[in-house]
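What follows is a short report on a single structure.
Yeah, one chain of the complex is gone here, protein chain that is, but the others are all in their spots.
So, chain A:
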Amino acid sequence: MLSYTLKRLLMAIPTLLIVITISFFLMRVAPGGPFDGERQLPPEIEANLKAAYHLDEPLPMQYLRYMGNLLEGDFGPSFKYKDFSVTELIMQGFPVSLEIGGLAILLALLVGLPLGIAAAIRRNSTVDYLVMGTALTGIAVPNFVIAPIFALVFGVLLAWLPAGGWNGGAWPNLVLPVVALSIQQIAYIARMMRASMIETLGSHFIRTARAKGLSETEVIWRHAIRPAMLPVVSYLGPAIAGIITGSVVIEQIFGIPGIGRYFVQGALNRDYTLVMGTVVFYGVLIVLMNLIVDLLYSALDPQIRYDD
């Protein structure tokens, strides 16, 4: 398993290189630059700005410079957040995104899995329709609708919780963003778990288990749940990477200092280094998460083994 892990990590290097290279040139091909704004700058000043960020060099040269710095772990200075390096921005924002995202995933699993299982066991019952109907609504209503409603209802009108702000991560400030962020995930996980549970319950080994005279509870808990989790686990890899790198909507509406906003703001501001930094970071995270998921697979399903 160790050699498998090492092999996967080595294989990730060319993947990341390709991602970085494509992103670098795509970003530069996009029309409009970091200094195109409402106030059009005189040529002398624009030249100074370009020189300050080496944007006056030929593109291949800039690419080599960027890759060279990257090897030393230097993501470069942010164009917009001039007092910070991209590394600093990511390192300050990531723990926050990790906390919010981690809690949201945890909540999604704690709520989504039991709901999915319950719906599968009582298939076509009121419970099933209720759970699946709610889940469908959860998937259909996007974050940018749920979050402002939460802030308005629980923050302003009822005044139970803060309408926004981070406040050093105090729990009252965590509740609304975590719940808002988890709703869609709960819905996805519940639906996925239900479908996979139904499929598992119809398979031969479950029939055998029942034939052995095991009670329904034992059948479900000892035999069905583990294999039924597989699709959920493979979904979780990219979902966790996505959710802990932040959600721009949740962060903006609740004023959470995470890194999600950098993806969108960086791209809109043509903050080249910031976009590249977040892309690399996200890429590494995806690779790691997928690896962890594959390793988990072998733990859940004895048919999958990574010894070579």
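Some points to look at:
The rule we apply is simple: contacts are C-beta pairs under 8 Å (C-beta built on N, C-alpha and C of every residue); 3 or more make two chains touch, one makes a residue touch a chain; residues count from 1.
Heads up, the rule we're going with is that contacts and distances are computed from a predicted model.
The subunit not displayed here is recorded in UniProt as "Peptide ABC transporter substrate-binding protein", chosen from "Cohesin domain-containing protein", "Peptide ABC transporter substrate-binding protein", "Glycine cleavage system H protein" or "Oxygen sensor histidine kinase NreB". The hidden chain makes contact, of the residues A:Y63, A:F84, A:Y235 or A:Y297, with A:F84. From the set A:G93, A:G116, A:G138 or A:G237, the residue in touch with the chain omitted from the display is A:G93, counting the whole complex. Interface note for the absent chain: among A:L26, A:L41 or A:A299, the touching residue is A:L41.
Annotation for chain A: contacts to the undisplayed chain at residues 30-34, 36-42, 44-45, 47-49, 51-52, 78, 80-84, 89, 92-93, 148, 151-152, 155-156, 159, 162-166, 168, 252-255, 257-258, 261, 268-270.
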